[in-house]
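Note that one protein chain of the assembly has been removed; the remaining protein chains are unaltered in position.
Showing chain A:
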Amino acid sequence: MAYYSTRMKSRQTYSWVGRPLLDPKLHHQTYREMSVKVEGCSTELHIHVGQFVLVEGNDDENPYVAKLVELFEDGSEPRSRKRARVQWFIRFCEVPVCKQHLLGRKPAAQEIFWYDYPACDSNINAETIIGPVQVVALAPDEVIPTDLKNEKTLFVKLSWNEKKFSPLSPELFAQLEKLQEGSPRCQKSVEAKTKNIESPSCTTAERAVKRVESRHSSSKSRPAPTHPVTPRARKRLELSSLGSPRTPNTRISRQTSWASPDSPRRTKRKAALSEITSPSKRSQPDGLQTPSPARKAPEKTGEIQRRSCAKDDKKVSAERHMTLRPRVPALKTTVLSEERRLTPTRGGRRSSMVPSVILIPENIRKREAEEPEAQDEAVSSRHHTSRKSSLLTLNQIKQQLRFLGKSESDSEDEEFLPAAEIPDSSSEEEEDSTSPLPRTPSGASRNLRSSTKLSLQTPSKTPKKTPKPRTPHHATPRIRSRNLAAQEPASVLEEARLRLHVSAVPESLPCREQEFQDIYNFVESKLLDQTGGCMYISGVPGTGKTATVHEVIRGLQQAAQANDVPPFQYIEVNGMKLTEPHQVYVQILQKLTGQKATAIHAAELLAKRFRTQGSSQETTVLLVDELDLLWTQKQDVMYNLFDWPTHKEARLVVLTIANTMDLPERIMMNRVSSRLGLTRMSFQPYTHSQLQQILGSRLKHLRAFEDDAIQFVARKVAALSGDARRCLDICRRATDICEFSCQKPGSPGLVTVAHLLEAVDEMFSSSYITAIKNSSVLEQSFLRAILAEFRRSGLEEATFQQVYSQHVALCRMEGLPYPTMTETMAVCCQLGSCRLLLVEPSRNDLLLRVRLNVSQDAVLYALKEE
């Protein structure tokens, strides 16, 4: 699909066709048809309302698919007046990775889903439309044809609403079916010039069937049956049968064959486009290629030609004549097909780009071993024609690798497992290594960079991967997953421990109903009013600030799905998770748009976005946790954060969280705190009854704690700090102690007050006393000497020399051998390293000043005990 990206770079002029229809309600003019004229080319693309179109996205290989609902002119838009309203379809790869499993099966090649998600912005710039595409609606019982000669045909069978996949509703299905009738028309104008034009009269459903047939025929290596079909379908069959293997070397030939069927048309288009391509465009990695032996071979495949035509404008006309030629002789000789095998065909490679696949070098290396299997799979799933099925294959391989990895002792390789997106560099490197052709200079340099492991691979073995040009995708790494599933809790205590863990998210947050309601109302009102605002939330640690805000956002997201409130975008940043305050811009920008930029640049972009953007944008809710860490000398970060919401266009709601109530007054300049406004909320520390309620709600229906015990811990923590985390931790520790103490299996231990008391003691009691009690004789006598010296001088500080003389005297009194200076110094340092003493750092001489870090009474008490 290289041509999408190329295409996008060519200048295109969009113009309306037909008379405008004035829509009185919407105050703008609507159109039925739009024509896209590619500069320097006579071809014109006509796009009708109701057609399926490809829309430019951030992924050039997988442009968005949508159904055109409306074309209109919007005067209010400054830059692009031509707008379009669309109904989106979603590709499998666009479904969030975590939800992909909901499909319950492997997605078929080129399967797309009706995107039933009203929150998605359906108003787009008409000039982002790339071109028409064919979409075939399939009834739920229909099988998606796996044989796809035409890469441009997509199939829709299910709808996706961000939560689940569901079959298309009958009326929707009928509507889509109806649309298919007229859809191919759009291609007519383009294909008019090629000889292998397909007639549009055949319905796609028919075509699909024919294609399946043709695949059978081709795999059996016999001429295509000449069914009396519509010209278009017949043409297709011819193509496939011509391009399909005649040689026994099925794999190779198949690889070639999958490239050829669609090549002519593409070539055509490519040629047409490349005519107008400006030379500067050639710097694009896939556009430029140095001549290769394969290319010079007389029997060039259409695929290669396609590339070469992109390379050389002047060749275009010649290429065009050649477009059909290669299909016939291409695979007649094994030699050539070998060559072909070494040239990973671009279309295929590009096609396999799906976020769910990660290829790390190690995995690729392993794949070599798997090669036969992989190939089998590849053949069976016909991955060559479809990007998605090839992906599937990769997924399968990946799974097998995971299994393999288990048996291998050296499992380092799979420390890292495939995650959501492919890191740029690895995919690039991979692509480089796969391509034996001399590449563009940039490609060559990248080749040098690629590791030796990669370059050792034979090209045919590497999967067809696509680089993502320009779109910066950062890697989303993850810790490798465990081989053995984590055990589930077996006993009551274990269950209780699990529920008491701070990370366990309760269904509701008890005792914060009022705060929840306040924040909810605030954000909801801003959403409904489509305005922005700031809110400052304060409270000591462990009072549920962040949890409450998360709860609010969850509630609002549900409300947004139910269309109660307008959809919004939620972003969260944490001051503690930043290395320095200005990084907040980078994070916000990245979460907002996926772009990566430096802090300064990101600040500019964000300012531009929040100050100037138009009305189509949805509201953004930004949570800034640990606000106090965003403090800078100039306070520019805070200023910006609170300034953006004041702009009408921004529609930004900023929720800020910090610990101290008076933070705005204390550290902020007036102009910053003024912008923050007076919407403040303070989370009080939990009282004992609240803590009791929290514990009760967590331990619902679980008899692990005595009621007294819960009350005890609630009161204890409420008296100490009111930190819910502490409360939960104490209880968790108490379950440990309980389990530990009642060793008899079978007896369901109940956590009692005694256990909790022990846990509390362990956590809060100062260890100084025990430390002193357990210190050595000389250490104790040194402490005594310090006390004596303090008493003598009346000061709380003494030099080592003074203490030493006291120490010597004490030792003499107690009949201990004379302590040398070095020994005593060692004792002093030992006490200092425990912080029982405070000593000057890096000064170990007589003049070292010594202070006690514990109260004198505590030392006396500890020393008296024994």
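Heads up, the rule we're going with is that contacts are C-beta pairs under 8 Å (C-beta built on N, C-alpha and C of every residue); 3 or more make two chains touch, one makes a residue touch a chain; residues count from 1.
Here is the rule we go by: contacts and distances are computed from a predicted model.
Q: Name the absent chain as its UniProt record does, using one of the following: "F-ATPase gamma subunit", "Cornichon family AMPA receptor auxiliary protein 4", "Alpha-1,3-glucosyltransferase" or "Origin recognition complex subunit 4".
A: "Origin recognition complex subunit 4"
Q: Among A:Val49, A:Met661 or A:Cys834, which one is in touch with the chain left out?
A: Spelled out, the listed residue whose C-beta touches the missing chain is A:Cys834.
Q: Check the options A:Ala137, A:Val156 or A:Val808 and report the residue that touches the missing chain.
A: The one listed residue touching the chain not shown is A:Val808.
Q: Given that one chain is not shown, which residue among A:Gly18, A:Pro541 or A:Gly594 touches it?
A: Per the contact definition at the top, the residue touching the missing chain is A:Pro541.
Q: Could you tell which one of A:Ala139, A:Ala504 or A:Leu528 touches the chain left off the display?
A: A:Ala504
Q: What does the interface between chain A and the hidden chain look like in terms of residue numbers?
A: Against the left-out chain, chain A lists 360-362, 406, 411-412, 415-416, 419, 423-426, 429, 449, 451, 474-489, 494, 497-498, 501-505, 540-542, 576-580, 583, 586-587, 626, 629, 659, 723, 725-726, 729-730, 732-733, 736, 740, 762-764, 766-768, 770-771, 774-779, 801, 804-805, 808, 816-817, 819-823, 826-827, 830, 833-836, 845-847, 853.
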